[in-house]
Structures are given as C-alpha cells and as structure tokens.
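Take this structure first; my questions come after.
Every protein chain but one is kept in place in this view of the complex.
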Amino acid sequence: MSELHWKTAVTEVKPNKISLRGYPVDKLLGKVSFAQAIYLVLKGELPSPEVGKLIDAIFVSSVDHGASPPSVLAARTVASTGAELNSAVAAGVQAISRYHGGAIEEGMKLFLKIAQRVEETKKREEEVIDEILREMKERKQRASGFGHRLHTQDPRTKKLFALAEELGLAGKYVHTARGVEKAMEKQLGKALPINVDGAIAALLCELEIPPEIGNAFFIIARVPGLVAHVHEERSRMKPMRKIHPQDYEYDGPQEREIK
Amino acid sequence: MSELHWKTAVTEVKPNKISLRGYPVDKLLGKVSFAQAIYLVLKGELPSPEVGKLIDAIFVSSVDHGASPPSVLAARTVASTGAELNSAVAAGVQAISRYHGGAIEEGMKLFLKIAQRVEETKKREEEVIDEILREMKERKQRASGFGHRLHTQDPRTKKLFALAEELGLAGKYVHTARGVEKAMEKQLGKALPINVDGAIAALLCELEIPPEIGNAFFIIARVPGLVAHVHEERSRMKPMRKIHPQDYEYDGPQEREIK
Amino acid sequence: MSELHWKTAVTEVKPNKISLRGYPVDKLLGKVSFAQAIYLVLKGELPSPEVGKLIDAIFVSSVDHGASPPSVLAARTVASTGAELNSAVAAGVQAISRYHGGAIEEGMKLFLKIAQRVEETKKREEEVIDEILREMKERKQRASGFGHRLHTQDPRTKKLFALAEELGLAGKYVHTARGVEKAMEKQLGKALPINVDGAIAALLCELEIPPEIGNAFFIIARVPGLVAHVHEERSRMKPMRKIHPQDYEYDGPQEREIK
Partner (left out) sequence: MSELHWKTAVTEVKPNKISLRGYPVDKLLGKVSFAQAIYLVLKGELPSPEVGKLIDAIFVSSVDHGASPPSVLAARTVASTGAELNSAVAAGVQAISRYHGGAIEEGMKLFLKIAQRVEETKKREEEVIDEILREMKERKQRASGFGHRLHTQDPRTKKLFALAEELGLAGKYVHTARGVEKAMEKQLGKALPINVDGAIAALLCELEIPPEIGNAFFIIARVPGLVAHVHEERSRMKPMRKIHPQDYEYDGPQEREIK
C-alpha cells in the first residue's frame, strides 16, 4: 500500500469475479437491462421495475436527432479525416456541452431550486416560480428546457410524461416543470413548451439523480447515435468532404410500425 | 439544395416528428429497451426479442471493470484537472483503441476469416483454424479475445454463452470461437480461455454486426462506467491528485443479491 | 452566398495566396519566428522584435515539465492503448484545464482587476491588493500563480522577469504581481513566490493579450512536450503498461551547456 493508495466505490474486481456496486456482473446478465445497469452504476442501487422502464425510455428518447446537432457534425468532421472511430465519437462527446445537452443540468437545477424555496418559504409553488423567473429575467437568464427550434409539440416530451404518469413516477417535479411552462407562457405572451431536455430534467429530479450528472444521461443516450453517424460517414461518404450542416436529406427506410 | 447536398439514412427529423430508421421515436418509447434502440440505430432493424435480450446482456457485461483500465485512468486524470465531465469522458473514449477494447474487432475479423475460408476451401473448420493460427504465428500475431491478465475463468464469458445458448443464438461463430480456444491450448500447451471480448466478438458475428463497429459496442457499454468514475473523481477526490493505476481498494457495497 | 454566410478575420486563402492577418505567409517565412507568427495569428499584429523575443521565451519556459503533470499522464495513457498520436496529444490538451495551466487566466484576471480598481478608486496599489486579497479570502479563494509544489525559487520566473526587464517590457503588471507576492507573504506569514504561471500571467497582461486566451499560451507551449512524451511512450514502452504517476526517473542526457 503506497502513500497514493485510494478508494473507489464503483466496481470490485477480483480474479474471476466482477461486482458492480456489490452485484456480481454475471448475476446481472440476462436479469437486468442495459439501462438498469447504467442506473445501478450511476446511482449505486438497482432501479425498481418501473424506474427501470422509465430510464430505458429516457435513453431511447435521446438516441439520435438527425445529422445537424453539433455533436454529430463534430464527430463526422473528425471521421472524414480518416481518424479512428473512437476518436471521432469522442469529438462528438466534446460537443455535448453547455448549449447542447446542457439544458438537462440547468433544468434540474431550476426545478430543485424551486422545490427548495417552496420548502423553505412555505409559499405556494406558483408564487415561487413567478419570483424565480423574474429574478432570472433581471439577470438576463432564460429557463433551460423550454421551447424548441423545430418542434412546437415535442413528441418525446408528451410520451415521456405519459409513461411516467402510467408508471406512477410523475410526481412533484413534473408538476413544477408544467408550472414553469405555464408561467413562462404568461410572462412571454407565447407558448414555450417543455422540450425533451426539460422533460428529462424533471424526470431525473423525480429519480433523485444529482444534477451534476444530468447531462451524462444525454451523453450516454447519444453515443450510439454518434456511432451510427460516424460509421455512415466512414462507410458511405468520401474522405475530406465538406459537410453541410443543414442541406441533407434522409434516405433511409420509410415510416413503419413496430410489429 | 446546394452542391454540398448529402444524404443520411439514420434519422429523419421533421417538425414534431423524429423517426429512427423509419420508426417514430415516440412509438419506440416504452416499447423497446435502450439496448434494442441501439441495435436499431446501428443495424437498421429492430432486433427480435431474443436478440434484444442478448444485446442487453452484451452491454451489461462491459459496463465497468474497475478503475485500472486505461480508459478510466485517462478519464479520471482529465477530470482531476477540473475539466468538464464531457471532456473527461471523451478522453476515456479516446483510450478505447487497439489494445483496449480492440480485441472485439480483431476477434470478429478472425472468426469471419475462418468461416470464409471454410466456405471457400470446403476444408474442415478444425483444419482451417490450425492453418490460420500457424499463419498468424509466422507473422508473430496472436489471436485476439483469448486469455485475461486476471480472470482464468471469465464469469462474463460463461454467462454470455449460456444465455446465447438459451436464446437459440449460439450458432457457428460460438462454435468457431471454441474451436480457436481449443487449438490455441494445443498450440501453446496451456489454456488461454475465451475472454469477454472474444465472447462478444463471436456473438456480434452471430448477429451479423459489421466488424468495423465491433469496438463501438464496447465504447457504448463502457461510457456509463466512465461517467460513474468521472463523477466519483469530481465529487470525492481532491483535484490534481496523483492517480495510482493499481493501488486502490473498493469500498462500495458488499456483495449482494438481486431481489 | 447562402443564409449561413459568415465572416472570419484570421486568414485569407485564395489560389496560390495565403495571408495571415493580412501578411502573405510566404513573406513571413524566413522573416519571423514561429513564436512571432503565433503572436500575429492570436493578436492580429506582428510583435516588435522585443515582444517577439519575450514571446519566444514564454513558450520555451513551458515546453515541458517532466512526466507527472496530468496532461502528460492522460496523453501517455491514451497512447499506451495503441491510439493514434493526434488523439493521445488531444487527450493531453483536454487535461490542460482549470487546475492545470488554468492559473494563467486566473492570474491575468486578478492583475487586471487590481489595475482597474486602482484606476477607478485612485487608491494606492498596495492598498487595493490588500483589499482584493481579503475579499478573496472571505470567499475562500486563493490567488492563482503563486507557490509551487516543488520549486521554492522557480528558475523560469526569475529568468522571464529578468528578460522582460532587459527588453523594457516589465511594466506595471510585473510590479503588480510582485506586490501580490509581497502581500500574500504578509497575509500568510510565509513566502509563496510567483510561479511560472503567475509570471506568464503578468507578462501577457503587459502584452495586452486577452485573459480568455491566457491558457492557450500554455497549451501551445506544451503540445510539443506532449508529442515528445507520446512518441516516447509509443516507441519505448510496452502497450497497456500501468503508468505510475510519480515513480519514474530521468535517464536522458546529463546536464550540459549550450555551445
């Protein structure tokens, strides 16, 4: 044991035995889904079946959003130079930062702040929301997780909230998120509906995920999408092409139903 | 439409509609697991329920392997300088390369090469394996996906193969992998059992995944583990500490059973 | 011209003509040093010969500092997995963040804040420094750019300041840096001498470099060192070795003099 000896609580590795947060990984195989294992490794506990389903849905909702997000463009640009797949995917992850994916962490912090102030001041939530939005406006800040450049009714938000409802997991933070949506509409005179980041922020608050890893949920969800784009770039496109950030069309399978 | 116009077959995004490989994402939510959605985005088709289960297990098997893999050390080292979570995770991904995770792609190429030569020469597989291993030895190459520094009986391998068997998905490539294992033992005079990378390589061959994205399965599986380590580094450790690559102990929950 | 048309003031490229900030690059070749060209591209103007010399010295001072900084360990760790040189160097750059290299930007902001308050309040600099250090102490902050884990008399600081003096470039910010050093000694009861980051911070303030790119000077200086370490790792070490962060010795050329 050297003076640099340190401790970790993630995974124990011994000869022929690997345990994630105390659970032997071979016991988890076939028993829990990947999403449940992710929850375990991040939160330290296995989720209930309901939470497991919601976590699966959160990840599915953010797997990909086409080729124009900066993470995809950064990853494709690096891939087009002949770089290794892992390095191209890494560049995509580097682009998941404050303005891209960052709304989850910001949204979580807002919802937690509202809850805390309601707790401390015993004021009505509606009042606290108005107060905090006014304070933000004075600092020229805007609530993160509301409004979308393209989607007026984000199909992912609606479905995520419906599923949370169904699973009995839509609690006070979903209520808060809707309260903020309503207050913003009143304040701005136009609807700025909860977007997928805002919905995930509310749901991760319900699951007591720390906001510091809020964006990590987006990173984990999006890495497979980045891999798909990098693989397409490497296998279908010419190296060193100029990648237009908007002028592309989808030529994959037409809309189809799950059988 | 500019002269830079291009095409992508991954995801179609229209106002209020996002479709992954043709499936509207809101229809997938609650219906398919994250692992199934990953398979869809990478392969272009939804998996059967059996394949879905196997994919979930493959990802679960590789979520984390303690703090000593270079991907974890690179990610923690970057995190310890106060870098953003995404940049630290990206550095971890950059370390998933030829010698770390790379065995999946190499293993897949080996198994596919064996299958192809059996097909072309009509020789018995056993003979082809001996031939190819001899050729590799002459080029001073060693088969990837066999043997492990620490595990003589990798618990993940055994369970993954048992599960594939159970799901009816252990076909000719699992047979090939076992053939290589046997031939190597004969050639080397000591057992060098299939490790988790070799097992995943065989199973991804069964699922007709292209070898070029073999390592991507490892990257996708391990990113959550990297997040857990980076989060622990940021929340529990002092910045700029000297990170010993081996001298650490696990102090998380003791071994426990899934309820 | 599309609606995405944008402007840049860095470099103009036309057939057979490349101009950096207005200077044809072929006219610069053989006339200006690399360091002077860096100053040009970052600042927009060519430096005077004196400034050119100081910039060269600033970069030389930070080319390398052995194998234990986290940037080197991150780069070597990634390199040891068989990753490409550029990806390993990039991981090193990702580790040049808040606590590693970050002192230049922080130091610059401190010195500029002191200068600004002296300007605004017409108080004596000594008084302003005491005031600001007290304010920082209350917020549990410490001045960046002072003290070193290893060097009590950083040889680089002394020489950089002597050179700046000689070149007539040691002006008010060098004076401020020394004032902070003196005030900290009084406040803490022990010497915490200006380190190389603090010295560079003061000198970059003299040169009117914006603090937002202060750390970039460290990144630019250190990339060659990272390349040297990555190349050594790839050519001299075994892949996947466990890299001890401290327990190494130097076995290069013995101390020698410039002829």
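A, B and C are the chain letters, set down in written order, and residue numbers restart from 1 in every chain.
As a convention for this text, contacts are C-beta pairs under 8 Å (C-beta built on N, C-alpha and C of every residue); 3 or more make two chains touch, one makes a residue touch a chain.
No experiment lies behind these values; they were computed from the predicted model shown.
Undergrad: Touching the hidden chain in the complete assembly: which of C:Lys109, C:Lys159 or C:Lys172 does that?
TA: Among C:Lys109, C:Lys159 or C:Lys172, only C:Lys159 touches the chain that is not shown.
Undergrad: Considering the whole complex, which of B:Glu12, B:Asp64 or B:Glu84 touches the chain not shown?
TA: B:Glu84
Undergrad: For a quick check of understanding: of A:His100, A:Arg142 or A:Lys158, which residue touches the chain that isn't displayed?
TA: Selected residue, touching the omitted chain: A:His100.
Undergrad: Tell me where the left-out chain touches chain B, residue by residue.
TA: Residues 4, 83-84, 86-87, 90, 94, 245-246 of chain B touch the chain absent from view.
Undergrad: Name, in rising order, the residues on chain C that touch the hidden chain in the full complex.
TA: 1-2, 4-13, 15-35, 37-38, 41-42, 44, 46, 53, 55-57, 59-61, 63-68, 84-87, 89-91, 93-94, 96-97, 101, 150-156, 158-160, 163, 166, 210, 212-213, 215-216, 219-221, 223-225, 227-229, 231-232, 234-235, 237, 241-244, 247-258
Undergrad: List the residues of chain A that touch the chain left out of this view.
TA: 2, 68, 70-71, 73-74, 77-78, 80-84, 87-88, 90-91, 94-100, 102, 239-240, 242-246
As a convention for this text, only the chains that are shown with their structure count from here on.
Undergrad: Tell me whether chain A and chain C, two copies of the same sequence, contact each other through the same residue numbers or different ones, using over half shared as the line for same.
TA: same
Undergrad: Of all the other chains, whose mean CA position lies farthest from chain C?
TA: Chain B.
Undergrad: For chain B versus chain C, what separation do you get between their C-alpha means, in angstrom?
TA: Computed from C-alpha means, the inter-chain centre distance equals 40 Å.
Undergrad: Using mean CA coordinates as chain centres, what's the gap between chain A and chain C in Å?
TA: Centre separation, chain A to chain C: 36 Å.
Undergrad: Would you pick out the residues of chain B that each touch at least 2 other chains?
TA: 2, 68, 84, 87, 90-91, 94, 96-97, 242-244
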